[in-house]
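Written below as structure tokens is the structure these notes are about.
Take a look at subunit A:
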Amino acid sequence: MSEQNWEPKIIAFFCNWCTYTAADLAGVSKLSYAPNVKIIRVMCSGRVDPQFVLYAFANGADGVLIGGCHPGDCHYSEGNYKTLRRISLLKKMLTQFGIEDDRMRLEWISGAEGEKVKTVINEMTENIRKLGPLNIPEKFITWDRELEKRNRGSEYKLRV
Partner candidate 1 sequence: MKYFYYPGCSLRGMGKAYEESWLKVCQKIGIHLEEIEDWNCCGSTTYLGFDEIKSLVLVSRNLAMLEKEGGSEVITPCIACYYLFNRTNHNLRDYPQLKTETNKMLQEVGLTYSGNVKVRHPLDVLVNDGWMEKISQNIEKRLERFKAVCYYGCQLLRPYCEFDNPKNPKNMDILVSLTGVDVLDYPLKTKCCGAIITSNIPEKGLELVYVLLKEARKRKADFIVVTCPLCQFNLEFQQEKIMKVYEEDVGLPILYYTQVLGLAMGISLKELGITRCLTLTPEFERSLI
Partner candidate 2 sequence: MSTNNKEIRIGFYICHCGTNIAGVVDVDKIREFIAKKDNVVVSRNYKYMCSDPGQELIQKDIQEHRLNRIVVASCSPLLHEKTFRNTLEKAGLNPFYLQMVNVREHVAWVHSDNEKATEKAKALCNAAINRVRYNKPLEKKRVPFHQDVLIIGGGIAGIHSALILASAGKKVYLVEKKPTIGGHMAMFDKTFPTLDCAACILTPKMSAIKENKNVVLWTNSEVIKVEGYVGNFKVTIKRNPRYVREDLCIGCGQCIESCSYKEAKYPDEFNLGLSKRKPIYIPFPQAIPNSAIIDDKTCIHFKMGKCKQMCLSACERNAIDFNQKEELREIQVGAIIVATGFKIYDPQKEPEYGYGVYPNVYTSLEVERLINASGPTAGEVILRDGTKPKSIGIIHCIGSRSEKANKWCSRVCCMYSLKLAYLLKKHTHAEIYNFYIDMRTPGKMYEEFYDRLLMERVHFIRGKVAEVTDISLVKEEEGKLILRVEDTLASVIRRIPVDMVVLSVGLEPSEDTQKLAHILNIGLSAEGFFQERHPKLAPVSTFSEGIFIAGCCQGPKDIPDTVAQAGASAAEAMAMIDAGYFEIEPITAHVLDEFCSGCKSCINICPYSAISYDESKKKVFVNETLCKGCGTCSATCPSGVMKQNLFEDDQILNEIEGLLVYE
């Protein structure tokens, strides 16, 4: 995709009980928001393995949004605290990889906060639009271009 008509691609992990419900509520309330966020339903934000986040980035996501219940209101009691702990260590690590803080966002959105789904999605889309594309798959291709200089027969195999 050319830089010009590039649109931020954001993957969201929403917990079934609060944030996914809030996104449904936003739908029922016909709130209009940016189409850039695609939602994956998990039962609890505690299910979100940092591997998922990196996998999303590695496959071309420009941002990852995680939505859970407010602290103290987790349907599973404390899953959201575990998410907070993981995300804060993961962020520390992502900085070293050169991934900007705004590309990963953790938000507490209760089932009643359809409006907040809209605000957060719009805000995040705009923030990432400002940061520009991350486009890791493209980067990998660029990195591996140095290997193409040589002719290396049938066994040649690229990672991506």
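Regarding selection, all candidates are chains of the complex that A comes from, given by their letters.
Simple rule for what comes next: a contact is a pair of C-beta atoms (placed from the backbone, for glycine too) under 8 Å apart; a residue touches a chain by one contact, two chains touch by 3 or more; residues count from 1.
Fair warning: this is a prediction, and the values are worked out from it, not measured in the lab.
Looking at 1 or 2, the chain of this complex that touches subunit A is the one numbered 2. By the touch criterion given at the top, residues 7, 9, 11, 16-18, 20-21, 23-24, 26-28, 30-33, 35, 38-44, 46-49, 51-52, 55-56, 59-61, 72-73, 75-79, 82, 86, 110-113, 118 of subunit A touch candidate 2 in their complex.
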